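Okay, here's the structure, questions in a sec.
One protein chain omitted, others in place.
So, chain A:
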Amino acid sequence: MVKIGVLGLQGAVREHIWAIEASGAEGIVIKRPAQLAEVDGLIIPGGESTTIRRLIDKYGFMEELKKFAVDGKPMFGTCAGLILLANDLVGYDAPHLGVMDVKVERNSFGRQRESFEADISIAGVADNFSAVFIRAPHIVEAGENVEVLAKHNDRIVAARDGQFLGCSFHPELTDDYRLMNYFVKMVEETKSKNFA
């Protein structure tokens, strides 16, 4: 069984743990950088990206997270997590982790009253996925090696760049675990390749 960490600084942490466990992997809440060594893949959850970033800096997570990426381990960012993974942010001089080749715009669908649910199709995952968008970002541009997995109203809302998976919405707020199953499979494949 693979072990998947959820960065537990702030946000919807326990919902991801439940989804990981329902998808046949072991979920671990990561509160300290040293814990990253224990896990085969990492989820950066939804929450407030500015808050999570501040706590990443405060507790010396930045270098360790970048190293986790360089080691080739899969990472999955949902909403705030996608913002943290992106290598370019609209209106900002510098990205956060900057490991995934996508340009992301924050709060791009509007404020909370514009937040919505919609049925979307995610390539290779589901053609009727109920997605919850909360003050959501979207991917403005995807690099050439990035596979676009889902769009909503012509905006990219889910994509994969090799070991990195990102989405604008919150799969952890529903009990549809198909996208989590997809990520668990990514983690299993990477782990078995490293042992082959």
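Definition applied: contacts are C-beta pairs under 8 Å (C-beta built on N, C-alpha and C of every residue); 3 or more make two chains touch, one makes a residue touch a chain; residues count from 1.
As a working rule, contacts and distances are computed from a predicted model.
Asker: The complex has one chain missing from view, so what does its UniProt entry call it, picking from "Pyridoxal 5'-phosphate synthase subunit PdxS", "Prokaryotic ubiquitin-like protein Pup", "Septum site-determining protein MinD" or "TRAP transporter small permease protein"?
Answerer: UniProt protein name of the non-displayed chain: "Pyridoxal 5'-phosphate synthase subunit PdxS".
Asker: Give the residue, chosen from A:Lys73, A:His96, A:His138 or A:His170, that touches the chain omitted from the document.
Answerer: Within the whole complex, the residue contacting the unshown chain is A:His170.
Asker: Which chain A residues touch the hidden chain?
Answerer: Contact residues on chain A toward the absent chain are 8-13, 15, 31, 46-48, 50-51, 54-55, 58, 79-80, 106-107, 111-118, 132-135, 170, 173-174.
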